[in-house]
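The complex is shown incomplete by one protein chain, all other protein chains being positioned as in the whole.
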Amino acid sequence: MDFNYVIAMLLVALGLYCLLLKRNLIKLIIGLVVLTDGIHLFLISLGYRLGGTAAIVSGEMFSDLPGFAAHAVDPVPQALVLTSIVINICILALALSLTIYAYRHYGTLDPSKLRRLKE
Amino acid sequence: MAGMTVIVRTIARLLFPFTFLFGVYIVLHGHLTPGGGFPGGVIIASSVIMLLLAYGIERTQKRVGFLQAEVLESVGGLAIAVLGLFGLLLGIAFLQNVFPLGELGQLFSAGNLPLLYLGVGIKVTAGIILIFYAMLFAFRGEEK
Partner (left out) sequence: MSLELLIQNALLVFLFVLCLIAIELKDLLYSVIVLAGASVSLSVIFYMLQAPDIAITQAAVGAGVMTVLFVIAISRTRRKE
């Protein structure tokens, strides 16, 4: 189980490296997606317990709710991650639209050249 | 985007009903199995986008136009608001259940949860199709 946290932290480091060092706006957004994937993996791994079952009550489990609660994984990080995925796709669409506008306006995708004013 | 070859068009036409039906299944069974309004809506929107990529914009827009998608999104939002006000009008909290609960595990059970998921599914479908149309038509006037 510790390997999950190692990979999650490596993904966050990889996303930060991409955000800091790459010189292309679409590559920066790809780095943002990788960073978010790392955070999602970390949160889901926090809620997992060894040998646990999914936190969904079906018919026959309903008679034994304390036994179900003793075996189920934590559903709170899953709800958080679901909200985070929804927000992530909205931020992605907004950032890609801004990238298209910036390319039309400046003719380049290099963020260090976006500083000059359009003459 | 002008559309693709005959092979892609045939596969997209054959695959469209199954993808659409799977999305509807995910939305309708949101209170029983994994899934719900958002994933089902995304799957339905993906099936429409698949047609859009295979057949080009002009032919798809006759089926699902810009105005229709906007009206559908408003209808989805309105359904959620009306369901919430239903509980408020009867003197209990916002979005409180007022319908009969039914039997556990049946399709028509759990009060207003299936209706709520239906509203969320319609709104997500229309919203994602609208995002695609907006990104495709952003600079249409300047091109060519």
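To keep things simple, chains are lettered A and B as they appear, and every chain counts its residues starting from 1.
One rule holds for everything that comes next: a residue touches a chain if its C-beta (ideal position, glycine included) is under 8 Å from a C-beta of that chain, and two chains touch if they have at least 3 such contacts.
Keep in mind the model is a prediction, meaning the values are calculated, not measured.
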Kindly note down the residues of subunit B that lie in touch with the hidden chain.
1, 26, 34-36, 38-39, 42-43, 45-46, 49, 53, 128, 131-132, 135-136, 138-139
Even though one chain is not shown, subunit A touches it at residues 3-4, 7, 10-11, 14, 17-18, 22-24, 26-27, 29-31, 33-34, 37, 40-41, 44-45, 47-48, 52-56, 73, 78, 81-82, 85, 88-89, 92-93, 96-97, 99-100, 103, 109
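Going forward, only the chains that are shown with their structure count from here on.
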Residue numbers of subunit B touching subunit A in their complex, please.
33-34, 38, 104-105, 131, 134-135, 138-139, 142
For subunit A, which residues are in contact with subunit B within the complex?
54, 56, 58-59, 62, 82, 86, 93, 96-97, 100-101, 104
